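Right, chain A next:
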Amino acid sequence: MTEPLLSIDNLHISFPSDAGPVSVVKSVSLTVGQEIVAIVGESGSGKSLTGRAVMGLLTRRADVTATRMTFQDTDLQTLNEAGWSRLRGSGMGLILQDPKFSLNPAHRVGRQVEEALLLHTRLPARERKERALDMLDKVGLPDPLRVYSSYPAALSGGMGQRVMIAAMLINRPKLIIADEPTSALDRGLQDQVLTLLRSLTEEFGMGLILISHDLQQVSRYADRVIVMRRGEIVERLPASELAQAKSAYTRGLWAARPSAATHGTRLPVFEEETPA
Partner candidate 1 sequence: MQHAVSRSLPDPDNSRQRPRWRELSLLGSFLKWLSSFAVTLLGLALVTFAMTRLSPIDPALQMVGDHASQSTYQAARLELGLDQPLPVQFLRYLQQAASGNFGQSISTGQPVASDIARTFPATIELATAAIIIGSLIGLSLGIAAAMRQGGLIDAIARFISLFGYSVPIFWLGLLMLLLFYARLHWAPGPGRLDVMFQYTVKPITGFALVDTWMSGKAGAFRDALAHLALPAILLAFHALAGISRLTRASILSELGQEYVLTARAKGAGMKTVVFIHILPNIAGTLLTVIALAYASLLEGAVLTETVFAWPGIGRYLTTAMFSGDMPAILGATLVVGSCFVLLNALTDLAADRIHRGQIR
Partner candidate 2 sequence: ETPANALIVAQSIDDAVSFDPAEGFELTTVQSFNNLYQRLIESNRDDGTKIQPALAASWEAGADGKSLTFALTSGAKFSSGNPVRPEDVIFSLTRAVKLNKSPAFILNELGWTAENVDKAIEKIDDTHVKLTWSADVGPAFALSLLTAPIASVVDEQTVSAEAKDNDFGNGWLKTNSAGSGAFKIASYTPHEALVLEANAESSDKPKLETVILRNVPDVAARRLLVEQGDADIARGLGADQINALKDKAGINVLSVPSARSDYILINSKANETLGNPAFWEAARYLVDYNGIAKDLLRGQSQVHQAFLPVGFPGALTDTPFSLDVEKAKKVLADAGIKTPVKVEFIVFNDQPFLSIAQSLQASFAKAGIELDIQPGVASDIYAKGRSGQYQMTLRYWIPDYFDPHSNASAFAINRDNSTNTAAKYAGWVIPEITDETLAAVKEQDAAKRVALYEDLQKKVQKSSPFVFMLQGNDQVVISDKVKNYVQGLNADQVYYDHVEK
């Protein structure tokens, strides 16, 4: 493991509600270096919230506390808005789940890919365009020039996903958080996108947090896996050891997957006290 880029200790997130505060993320600690760390788990277990907390992008209603939250040498908890703006897009980036909603429908793709450069550098327009085209090419988009000048609506899901990745990578941030970057895609496209991300992290020497609920997928692309359930981390293990997970829940996740082989049988169900 390399020098950690991000370290979080004891992260708590709660929301106020009619019946008092509801705690949704409890005591989560993790570190990320130049590697791919996957967070998997139940839907609603707090994966996305954790990712956003790292970026400082939770709504103001959320109550976030942690004993420690640092990115490289920056203390994230004392950062002001200007500081966050400087950090985001150059230090770390976030790839959101659904390209359909994550790209600004009013701007052309080129403008959105360049934005990080526009905000953080003083590169001349020509050079920005060059780098954007280069990046679009790198993420495997055919005909980057056409993509560059089209609106997001003209892109398919897979293309949009890759545009998002290009936009986040263009300023070479140290850490990328990818929140279910492939859930909307079919298998073929999922593999394409993840392979690309992995090769790019290696090439640029970045850290990647991959949020997903698909264990099989994670086992193939991540270095380490963190399993979350009901706001808590239930297990951490190297991705290669997923099949031999210790916690019952992780094993349940691994085993409950249906396939052609299970046709005609009952799937094993993870048994636990059912919430009232």
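For anyone wondering why these and not others, all candidates are chains of the complex that A comes from, given by their letters.
Note that a contact is a pair of C-beta atoms (placed from the backbone, for glycine too) under 8 Å apart; a residue touches a chain by one contact, two chains touch by 3 or more; residues count from 1.
Given the structure is predicted, the values throughout are model-derived calculations rather than measurements.
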From 1 or 2, the one in contact with chain A within this complex: 1
Parts of chain A lying in touch with candidate 1, wherever the complex brings them together: 52, 55, 57, 59, 81-82, 85-90, 93-94, 96-98, 100-107, 112, 115-116, 119-120, 142, 151-160, 164, 167-168
